[in-house]
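Shown here: the complex without one of its protein chains, the others still in place.
Take a look at chain A:
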């Protein structure tokens, strides 16, 4: 087990394109860190740089304090699970798992190898398949064999390169849980690459969000969700994603296409440097049917406005309503650029609101909606910075997550004793 330290890592290709640009991340011993971002953000490249399959153009990579930039992959003693599993098709499951042990010539006796392979296969529920070839296994089983090959030797850390993206949705959820539990049980430092924000949120102790090779924010999932640093992180984390609403500030009032919203308390004094034109970020769950909040303490924490729902989606446990509006041409270009960064074509000029599943509001009807302005973020459309981010509240969330992790590892450790 080890810590991994990345200091100002840069990867430039021959054409000068920086796939990874000045990324510094500290992965603590035993931590589960997620690298997340849309395709082409450099997350896989960064992982390959750590494992040694990709040269480091500049910067330092340290494993347990020792610089390993120039070391071969085999000298770094990391194990990796590949997106396409990369199992050796001509070897049985048993031999696939034993492969790294056999390569360490003379280090393990036949008996030790057998013990280690059987232990790994038991852990991963592969006992019935040891003599089969990978070609005859299902996707989930192959995935587990790849994991077995990774855990069989005492590697310093696990690296995962989108390990679940080839599985169907149901299996993905199941494997996600298994990976999380396995990591906790073994307490081994893990670095996990994914483009799926659900995986990032559920698995990670901390999540590093990358965009075009640059680190945007690294924090606990909660901090990313509640205190994003900029428009990109705010838009990437969360599904359905945060609503971005153009607004023109006039004193203490935001004029928005869906109505006027008073500037909330936490934003006051932070907007003086910014221009008149701003972008409000409001998550769908911070809206509600005004009828549901009136006469409750919530009503005072927000404001109500009238809107016409174009349509609604009922999902059983929740319901989403859609409100179309006229896009402000001055921010359209900026928002469309953001949408491109997030792998979409353009930012739809609509607000998604979460309604109570029991709500009878239907598409085409005009209704009174409530918005929780206390949870609202205000962004500068030019730089994308979150003007209302509360650094301390964010840091507190990450500190809490860190303590929870330590407590969990300790509990599992005590259980095993």
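Everything below uses one rule, namely that a contact is a pair of C-beta atoms (placed from the backbone, for glycine too) under 8 Å apart; a residue touches a chain by one contact, two chains touch by 3 or more; residues count from 1.
Please note the rule applied: contacts and distances are computed from a predicted model.
Chemist: Which listed name, "Carbohydrate ABC transporter permease", "DEAD/DEAH box helicase domain-containing protein", "UDP-glucose 4-epimerase" or "GMC family oxidoreductase", is the one UniProt assigns to the chain that has been left out?
Modeler: Matching "Carbohydrate ABC transporter permease", "DEAD/DEAH box helicase domain-containing protein", "UDP-glucose 4-epimerase" or "GMC family oxidoreductase" to the record, the invisible chain is "Carbohydrate ABC transporter permease".
Chemist: Given that one chain is not shown, which residue among A:5, A:79, A:256 or A:359 touches it?
Modeler: A:79
Chemist: From the list A:65, A:135, A:251 or A:297, pick the residue that touches the absent chain.
Modeler: Of these options, the touching residue for the absent chain is A:135.
Chemist: Which is it among A:89, A:269, A:297 or A:316 that touches the chain not included here?
Modeler: A:89
Chemist: Pick out the residues on chain A that sit against the missing chain.
Modeler: Output for chain A: 51-53, 72-74, 78-80, 82-90, 99-100, 103-104, 133-137, 139, 142, 149, 153, 166.
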